[in-house]
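The complex appears here without one of its protein chains, the remainder shown in place.
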Amino acid sequence: MIFDWRFTLEITPMLLRAFLVTVEATLVGMAIALVAGLVWAILRRSRRRLLTGAASTLIEFVRSTPLLIQIYFIFFVLPEFGLQFAPLTTGFIALGLHYSAYTAEVYRAGIEGVPKGQWEAAVALNMGRYRMWRSVILPQALPPAIPALGNYLVAMFKDTPMLAAITVMELLQTAKLIGAQSFRYLEPLTMTGVLFLLVSLLSSQFIRRLELRFAVRP
Amino acid sequence: MEEAPIVSMQDVRKRFGGLDVLCGLDLEVSRGQKRVLIGPSGAGKSTVLRILMTLEDIESGAIRIDGEYLWMPDGEGKTTKAKGEALRRIRGKVGMVFQHFNLFPHMNVLRNVCEAPIHVLGLSRKSVEERALDLLDRVGLGDKASAYPAHLSGGQKQRVAIARALVMQPKVMLFDEITSALDPELVGEVLGVLKDVALKTDITMLIVTHEIGFAKEIADRVAYVDAGRILEDETPERLLRNPQHERTKKFLKTVLTT
Partner (left out) sequence: MDTLELMKNLLPGLKITLVITLSSALLAFVAAFAAGLARLSKVRLLRALALVYIDFFRGTSALVQLFWAYFALPLLGIELNAMTVGIVVLGLNIGAYGAEVVRGAVQAVPRNQWDAAAALNFTHATAMRRIILPQALVAMLPPFGNLLIELLKSTALVSLITLSDLTFEAQVLRASTLRSAEIFIIVLVIYFLIAQALNQGVKMIEKRFTLGRDYGVIE
């Protein structure tokens, strides 16, 4: 038979360990994307034209250029300016910043969904900027954004293999190394695909549930 | 000597796009006065209140609240808005109740009322909650403190909104058609609360309403606004019995017959 099950079993522990790196990159990247995206979204609501303009252009730029090159940029260019990061850290930053451009849009939709009267009530109660965002706007803007954020979490998870390009030992890079050493690419790469498929299918089920949960607001 | 007015608007102009909404409007409200604004739809009544609440900017004119400039003219036709600390201080003297309540849907009634005094005025939670519960009692909602806005009737929501504005202890309260989004059978309970506030406090009140009968009961003065100007400004008896302008007569006729 072409597919060697014993070999598959042999390499499984290695792949699972690499899978943990993939998960780690996804989670840390998403944490960065969640925070940075919120900062972009709030900057875009600023009253300073220059600031909103700059934030919008930056978001558009990051969204429409390849993540792979952004990864290279952080990995190869930033060290020239004295900013050197380990490959995995580079991965965290690149994934986080790239997806912050998407989460910013999600937040924006959520923020724009808060009725104008809510902002006005906050002003009428003499709330400052911080208090208004903290007490009034974000608690209403964030819950509806959760399903879309979940979708981007899965999308980011599927983009982590790009970190192989800068030698991060995540799932795909590990599979490739196993392949190169054993001259058997079929099993490790198939296993990699299967792992991605499993996680993606399970998470999209979960997100569908989130959508139902947050579809109707109280 | 007569006391300085708490609200003074002089020659205020406001445009929306190409539309002149306020065309040199003058208005003075003395301390403790209950002033009612009436007038046809689109006359600019809401705009007046929203400007005083700092929700809208103006093109020119002077506005002072409790002696401080909210909009200060430079003498050459330009006018600048108070900023930073001054703006916050002026805003703190004004409170507003909106036509559509604008309660915070994610907070229960008690938190709706307590959020600002705790976090804006920096008062202790305990004292604020005590006062909030008192106020809720006064507007007849002592038992609804832990309910969420979605579970209240329109009249109840509006009464919470009144309590929420009152708890900030503003010197001037603005009411913009606070009963016009309500089912007819709920109007009475809200007007009752409003009347209670009008009679038992010395808060200056600016009330936009179509309830002429109610205006007559509580107003010290009624101003008739039309096309961005105040056309008549009188005691309710005189304005209602003996309007000077044709347009005022026509307006009163339509509202009194419907």
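We just call them A and B in the order they show up, numbering each chain from 1.
To be clear about the criterion, a contact is a pair of C-beta atoms (placed from the backbone, for glycine too) under 8 Å apart; a residue touches a chain by one contact, two chains touch by 3 or more.
A quick note: this is a predicted structure, and the numbers were derived from the prediction, not measured.
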Indicate each shown chain that the hidden chain touches within the full complex.
A
Return the single residue from A:55, A:111, A:141 or A:162 that touches the missing chain.
A:162
Candidate in contact with the missing chain, chosen from A:54, A:69 or A:86:
A:69
From A:46, A:84 or A:190, the answer for touching the chain not displayed is A:190
Residues belonging to chain A that touch the chain removed from view:
2, 61, 63-70, 72-73, 76-77, 80, 158-162, 164-165, 172, 175-176, 179, 184-186, 189-190, 192-193, 196-197, 200-201, 204
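Simple rule for what comes next: only the chains that are shown with their structure count from here on.
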Taking the mean of the C-alpha atoms as each chain's centre, how many Å separate chain A from chain B?
47
Help me check something: in the complex, which residues belonging to chain B touch chain A?
53-55, 88, 91-92, 94-96, 98, 100-106, 115-116, 119-120, 148, 150, 164-165, 168
Can you list the residues on chain A that touch chain B in the complex?
115, 117-118, 120-121, 123-128, 131, 135-136, 139-140, 217-218
